[in-house]
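Note that this complex is displayed minus one protein chain, with the remaining chains in position.
Per-chain numbering from 1; labels A, B and C assigned in written order.
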Amino acid sequence: MLRVAIVGATGIVGQQFAVALAGHPWFQVTQLAASERSAGRPYGEALRDPRTGSLRWYCAEPLPESLRDLPVVTVEHLDRAHLDLVFTAVESDEARALEPALAETLPVVSTASAFRYEPDVPLLIPGVNNDHVRLLEVQRRNRGWRGFIVPIPNCTTTGLAITLRPLLDRFGLQRVLMTSLQALSGAGRSPGVIALDILDNVIPYIVGEEEKVERETRKILGQYRDGAIQPADFLVSCTCTRVNVLDGHTEAVFAQTVRPCPPEAVARAMRDYAGVLAEAGLPSAPPEMIVVRDDPFRPQPRLDRDTHNGMATVVGRIRADTALENGVKYVLVSHNTKMGAARGAVLVAELLVKSGYLG
Amino acid sequence: MLRVAIVGATGIVGQQFAVALAGHPWFQVTQLAASERSAGRPYGEALRDPRTGSLRWYCAEPLPESLRDLPVVTVEHLDRAHLDLVFTAVESDEARALEPALAETLPVVSTASAFRYEPDVPLLIPGVNNDHVRLLEVQRRNRGWRGFIVPIPNCTTTGLAITLRPLLDRFGLQRVLMTSLQALSGAGRSPGVIALDILDNVIPYIVGEEEKVERETRKILGQYRDGAIQPADFLVSCTCTRVNVLDGHTEAVFAQTVRPCPPEAVARAMRDYAGVLAEAGLPSAPPEMIVVRDDPFRPQPRLDRDTHNGMATVVGRIRADTALENGVKYVLVSHNTKMGAARGAVLVAELLVKSGYLG
Amino acid sequence: MLRVAIVGATGIVGQQFAVALAGHPWFQVTQLAASERSAGRPYGEALRDPRTGSLRWYCAEPLPESLRDLPVVTVEHLDRAHLDLVFTAVESDEARALEPALAETLPVVSTASAFRYEPDVPLLIPGVNNDHVRLLEVQRRNRGWRGFIVPIPNCTTTGLAITLRPLLDRFGLQRVLMTSLQALSGAGRSPGVIALDILDNVIPYIVGEEEKVERETRKILGQYRDGAIQPADFLVSCTCTRVNVLDGHTEAVFAQTVRPCPPEAVARAMRDYAGVLAEAGLPSAPPEMIVVRDDPFRPQPRLDRDTHNGMATVVGRIRADTALENGVKYVLVSHNTKMGAARGAVLVAELLVKSGYLG
Partner (left out) sequence: MLRVAIVGATGIVGQQFAVALAGHPWFQVTQLAASERSAGRPYGEALRDPRTGSLRWYCAEPLPESLRDLPVVTVEHLDRAHLDLVFTAVESDEARALEPALAETLPVVSTASAFRYEPDVPLLIPGVNNDHVRLLEVQRRNRGWRGFIVPIPNCTTTGLAITLRPLLDRFGLQRVLMTSLQALSGAGRSPGVIALDILDNVIPYIVGEEEKVERETRKILGQYRDGAIQPADFLVSCTCTRVNVLDGHTEAVFAQTVRPCPPEAVARAMRDYAGVLAEAGLPSAPPEMIVVRDDPFRPQPRLDRDTHNGMATVVGRIRADTALENGVKYVLVSHNTKMGAARGAVLVAELLVKSGYLG
């Protein structure tokens, strides 16, 4: 068993890590870090609202019993000598200082965006760009670290990049235009989206989101060559909106390919690709990365987000585009707090183990 | 005053006509038609649920007092000799038989899609394609009618066509890709969208909607020439979804123009165009057809749908597109049951008066 | 294994029965009945929308594979000779004719209200009034049936009756005033609650619901004596409302007891009672019938409805009432489509087996 710490353990993403790692066959959470305010208390106590006594636990799954009494420390007090891996679940500002300090000695898998765009930092999605892992050698060399930082992509990028992988491979890609209808949980709870703002409403702007998706998609689908990643050379444009949905980002994608892409061929390409991780032996990997549905009323976030434990991207409405040459359009749903966050990060860590970078 | 009948008066769109025409300076509702079931009763009684006694009135505005005691008849019993105009608010299947019969002697302005795609039927949006009204002469000649049929476009088309008008005029258009986030009221109440299906959810498919928008947009923005309308020659592709919003369709638009279209120039084109109807003397015309907002968090359907009494299209987030050459993207909100339905139809009727086709 | 039929199998409650019985250790679904329209097709086909091809399956759990190919017949064509039990999931009107015909030869456990108020029909909730089962002997004698009818209570009654059981036993009850905030799924899908009516809204009336709850609660908590049930002699008054929640009825209860009932004693009484079914060996029985939560922000329908697989009633906010002598008030959440419908009916059938009335 590898010994694992969660940094930012009391936040909502930290809690999702706690759940994603409960009973994991390879990883055992042995240390928890959070802010000064929580430090010094057992995890179960640190989660309590001091005013009302309510447990501020935000996952549908229960608080893992094995963590209830684990003491929370500040990140400075982590016992690094007894750790094999750190998952960080903190805001980007905080990550910028904290993650390099950890990476000096330890592997860090992060949900923060702080290092995503650095040239020597891979943005891994297992099954999509496993070979980018080799960039870690460059990273270590550049920075003189014994550990490394691997961030996961923005939760809106993940489903898009996964579904574009088989399109790129089979048809080539020229341009991608995407409109997202994103879930509330993507905004967190501090304070996240206020109910007064979203009831009977849509919010057409999520600060910084579109730039992230546009940039990350091309990096993820780029080519590792000579110690660097060459971004994929298709164009990406997004409009990101917020809708009144708890979990599960919906994305309406229009794609122009290089070669003709009749809808049946697109569906077949996605289905052929879907099993890419099935044999990889990664405990969190879904049996199908993509599930293609023929029912035109699917995918729907409430009905499809939990497919394969929230780790599959569900696609539907594949049809020819009427405005792009070699065009196809489709709708996808991806679980933003499972494959798009903590569980996705755990899957990345599993790939690192398999690739020999961990353990 | 022109004497007006509402056909389908007890339905939700019929009620919206009742409200839109209350106190109208040019039109007076003198007759009401509905199904066999309602016929023979005063309007106020015909709206009552026989089982519970509840008034099935679905507008926020009150039932106009002047209509409460007006008797409801079947369409066959309308007194055509004392009518100058009929507004029809029925399903398309019903419209297909009913509207031609009425049009033999009377002008018909319709919210149904039945005749929208006939070559001799104009799809009018005042301020957008006023000259298409001349097609009515062809229609009358072709069909031997004293009256005519003018349908209004699908409610999702309306806001799109209005905002594309200034783009087409100033920059030329090559292609348009649009994803809609449509309100519940667009689906009506028979039964419309069931709450169980949309709470915490998005429905990614609206039967027939995308084809309508793609076809209507090009017809509306086409050119009237030699007794026919030449569809505009740009390409249109849509994905239409339903979200948990009462009223107000939100649309995320990506457009590729012929000539460069920097965002400021697009905003200026829209603002320059906005006043097109301000001087036309049409009572229902908004002072601005388009309201461009600089706040990146706007437009939002709940906050913007009622702008200028629901008759304006509100646009925001105008920015350069990163995937299309000469590309621009923006978000619009248009009130689907006001400008997009009954009030929009009344505005069309007002244009018909001004153009000499009515009264 | 007892051989079981589901009548009304294609409806939403019928589907919930299919899920509740999947893999059941005692009951095996061997026959399915539905309307003429569905008859003659395998279950998986009968559920398909003929127009769009969508599977009209409304449970979060998947359609049990073992039922996919089971043919659907009309109720007249059930092979009664090879059945041990029938679960009926039909509207009350239909049940009134159909259930007696079945009960001539077969035990019937029903979610319909048709026979709930007959003097010789028990309203069973396992753990609450097991001894009422003896009324079945009277019912059989009265009606000359080899089988019998056991309806389950209205879904709003269930949680109330369960939580009142320990109050009645320990403190005596004088009066109960309850306001419900009921979930959408209680209204079904034909058409159920329209989204336009409940978004940003509360509906303060559910036809017939209050009378049902008031009457059923007293019957359930009444005493079986001399072949009849003497309703409990406390008073019950309800106001039943609908709120925008998918599943899980919330009820705010005010109760006046005979003897003093300090909140801690009430909590203790409920906790002492909770394990009543834990040892009964009924496969669907929850380990705790009632879960009392100390967190004042609980119970919440979304967070608590699935406690113990939807079979527990979750109680919170137990506090002294300030307007009733010997008063207590609390809030409960009960899963209306699990304990309050199909799963609750399966639990009743399990009790019938244990009591020797079945199998």
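Rule of thumb we're sticking to: a contact is a pair of C-beta atoms (placed from the backbone, for glycine too) under 8 Å apart; a residue touches a chain by one contact, two chains touch by 3 or more.
Nothing here was measured: the structure is a model prediction, and the numbers come from that model.
Student: What are the shown chains in contact with the chain that isn't displayed?
Tutor: A, B, C
Student: Out of A:N244, A:S284 or A:T307, which residue would touch the omitted chain in the full complex?
Tutor: The single option touching the absent chain is A:N244.
Student: Given the contact definition stated above, which residue among A:E45, A:E118 or A:D197 touches the chain not shown here?
Tutor: Counting the whole complex, the residue in contact with the absent chain is A:D197.
Student: Can you work out which residue in A:S185, A:S237, A:Q256 or A:T307 touches the chain that's missing from view?
Tutor: Missing-chain contact among the listed residues: A:S185.
Student: Can you tell me which of C:S38, C:T88, C:N130 or C:N244 touches the chain that was removed from the display?
Tutor: Spelled out, the listed residue whose C-beta touches the missing chain is C:N244.
Student: Of C:N201, C:Q223, C:N309 or C:S355, which one is in contact with the hidden chain?
Tutor: C:N201
Student: Which residue numbers on subunit B touch the omitted chain?
Tutor: These residues of subunit B touch the chain that is not shown: 52-55, 199-200, 294-298.
Student: Counting contacts across the full complex, list the positions on subunit A that touch the omitted chain.
Tutor: The list for subunit A reads 52, 58, 184-185, 189, 191-200, 207, 244-246.
Student: When the complex is taken as a whole, what residues of subunit C touch the one chain not shown?
Tutor: On the side of subunit C, residues 175-177, 179, 181, 199-205, 214, 235-237, 239, 241, 243-246, 250, 252, 254, 296-303, 316-317, 321-324, 327, 329, 331 touch the unshown chain.
One rule holds for everything that comes next: only the chains that are shown with their structure count from here on.
Student: Would you mind pulling out the distance in Å between where the CA atoms of subunit A average out and where those of subunit B do?
Tutor: 42
Student: Please tell me the distance, in whole Å, between the geometric centres of subunit B and subunit C computed from their C-alpha atoms.
Tutor: Taking the mean C-alpha position of each chain, the two centres sit 47 Å apart.
Student: Two or more other chains in contact with one residue: find those residues in subunit B.
Tutor: Answer for subunit B, listing residues that touch two or more other chains: 199-200, 244-246.
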